Structure formats: C-alpha cells, structure tokens
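One protein chain is absent from this view; the other protein chains keep their places.
Take a look at subunit A:
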Amino acid sequence: MKILVCITHVPDTTSKIQFTDNNTKFDKNGVQFIIGPYDDYALARAVELKEQLGGSLTVLNVGEADTEPTLRKALAIGADDAIRVNAHPTDSLFVANQIAHIAKSNGYELILMGRESIDFNGGMVHGMVGEILGMPSFSPVMKLEIDGDTVKMAREIEGGKEQLEAKLPLIAGCQEPIAEWKIPNMRGIMSARTKPLQVVDPVSDEVATSVSNFQLPPAKGAVKLIDKDNVEELVKLLKNEAKVL
C-alpha cells in the first residue's frame, strides 16, 4: 500500500509562546521544534501499517529549509522517503493545495495526518485535501485498521466514539490512541541520513487568510488559597466573588 503522512513542524508543547517584530512573528528563540504530536500518532500508525501490509511510506511537510531536521526524524521513525514543499505554510488552504497536488501525481491510497496542528489548531487541512481530491476524509480518527480495501475506523465524537467503515483511498486526521508514539532507534537515525528527501516548489500561491498580528492573553492574577478545614469559604467565594455558582 502507498501511504502518505503529512507532518507539521511545530514548537514543543512545553514552549513559552512569544512574538517579535511588533507582534507579527513567532519568536523562535530558545524554542525546540518537533513533529506535531497528532501527526506523530499518524506517522506511528502508518509505520505499523507498512510493517503489516508492505508498500511505501512517504512523509511530507510544507515548510522552509529549517523543517528538514523534523522530516529526518520522521525518516528515522520509519518513513521511506520525504518531500518538502519549499514554502512558508501561509494558511490551511495554501497547505491543502500543496498536499493535494503531490497526492494527485503520486496516487497514494491512504493519506494520514494529525487531527490539527498544535500551532494554529485549525483542524482543516485533511478535509480541504479530501474535498480538492474528491476523496472521503475522516477526523478525529482514534483507531484505523485495513481489511482488504476496507478501512475500519473509530472516530471520536463528543461523549464517546463511533465506528466507521469506508473504502480506500481516503484521508484521516488522527489522534491518540491510534498508535503509540515511536522513538527512533540508532539504526533508524543512521539510515535516515541517506534516505531521499526531495525538495519541490509550491504550485499555487492562493491563500484565504493571513495573520496581521499576534496577541498574548492577559496575565493571570495570584491564586487565592483557602484553608483545607474551611471549605465552606471556597463555596462562598465561588458564589459571591467569582459568581460562578
């Protein structure tokens, strides 16, 4: 089976979020970048499916040259080759157009990615790619198994989950517990250095949105501590001061 996994290159979940240049640019200073956590689940499941069914596993990122270490990490985890669309990922539509173009010319049967990126949290790219390609798309998918040309999935819904079935080819936006994150081993890291990483130019510059500037939320005031033997006081404060009861 031919699998494509699309990954984002995002700040580590523990990063302090700050902006520079008059709040128009993300401050990369001291920030470690990682494979998006949801994308990492998608990648881990794709590696398992490739082990089980054979075929190929390509990993794709839309980003500038500084995302290459993230793509190499995906190669170390188990992808066979990587493609980088050499462009700043301006918005979801732009990224979706790039992915759709590459998917069209390569005939992937299964396209996986995270349910959303953890920087802009849009959760739109899988659906957009699906619509552009005329392929079904599902998200957030927490279980995915292949049985012939049928894909059996579980999708999270508010308060539970639903079981789904659909035919290949399809697109899924993934989340845990679809698979356990995989940590690259030494052999993987060594082989990743020589695996092919192709750089291609973007195909369209169409965007639907752009960011004018960023803002940080107002700072939180100090916590009011209540003695553990005076719990009634907490309830009073919640009712009369915070007015939330």
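Note that in this section a residue touches a chain if its C-beta (ideal position, glycine included) is under 8 Å from a C-beta of that chain, and two chains touch if they have at least 3 such contacts; residues count from 1.
Note that contacts and distances are computed from a predicted model.
Trainee: One chain of this complex is not shown here; going by its UniProt record, which of these names is it: "FMN-binding glutamate synthase family protein", "Cytochrome bc1 complex Rieske iron-sulfur subunit", "Electron transfer flavoprotein subunit alpha" or "Molybdenum transport system permease"?
Mentor: This omitted chain is identified in its UniProt record as "Electron transfer flavoprotein subunit alpha".
Trainee: Based on the whole complex, identify which of A:Asn22, A:Ser105 or A:Ser210 touches the chain you can't see.
Mentor: Here the residue in touch with the unshown chain is A:Ser210.
Trainee: If the missing chain were put back, which residues of subunit A would it touch?
Mentor: Residues of subunit A in contact with the hidden chain: 11, 13-14, 17, 19, 37-38, 92-93, 96, 115-116, 118-128, 130-132, 134, 136-140, 142, 155-167, 170, 173, 175-177, 207-217, 220-221, 223-228, 231-232, 234-235, 237-239, 242, 244-245.
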